[in-house]
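Handing you this structure, nothing more for now.
Missing here is one protein chain; the remaining ones are kept as they sit in the complex.
Our next item is chain A:
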Amino acid sequence: MIWLPVLGLVVGVAIGFVANVTIPIMYSSYLSIAILAALDTVFGGIRASLDKTFDSAVFLSGFFFNTLIAALLAYIGNQLGVDLYLAAVVAFGVRLFQNIAVIRRVAFDRAGKRRLKGN
């Protein structure tokens, strides 16, 4: 069951490589922002599951919504001549690191407890 997401990732990468999908170069920056947003959501989801506050509806809607909004924000910024994508990069980047840090801490906590139990 745990390996299902990893399998999904592998399948997704395979589809992406095999399928002849190309995005016009001008939109490729939006895709990269969307990827960042998606990564952020994934790590947010993992963290929530470790905190036992995971809600699949929130997670799924957050994933697609964040991804779209990030791309949209970058697009609007491009139209206005404001580097709004930087805001998205900073916001998502900071959250990404925070989430990873929390996940790491929780993992260490659990490992510590298990060791205590073992003793």
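General observations
Definition applied: contacts are C-beta pairs under 8 Å (C-beta built on N, C-alpha and C of every residue); 3 or more make two chains touch, one makes a residue touch a chain; residues count from 1.
Here, contacts and distances are computed from a predicted model.
Within the choices "Division initiation protein", "Molybdenum transport system permease", "Oxidoreductase" or "ABC transporter ATP-binding protein", the name that UniProt assigns to the complex's undisplayed chain is "Division initiation protein".
For the chain left out of this panel, the touching residue among A:Leu60, A:Ile76, A:Val90 or A:Ala107 is A:Leu60. Residues of chain A in touch with the missing chain: 1-2, 4-17, 21-23, 25, 28, 31-32, 34-35, 38-39, 41-42, 45-46, 49, 54, 56, 59-60, 63.
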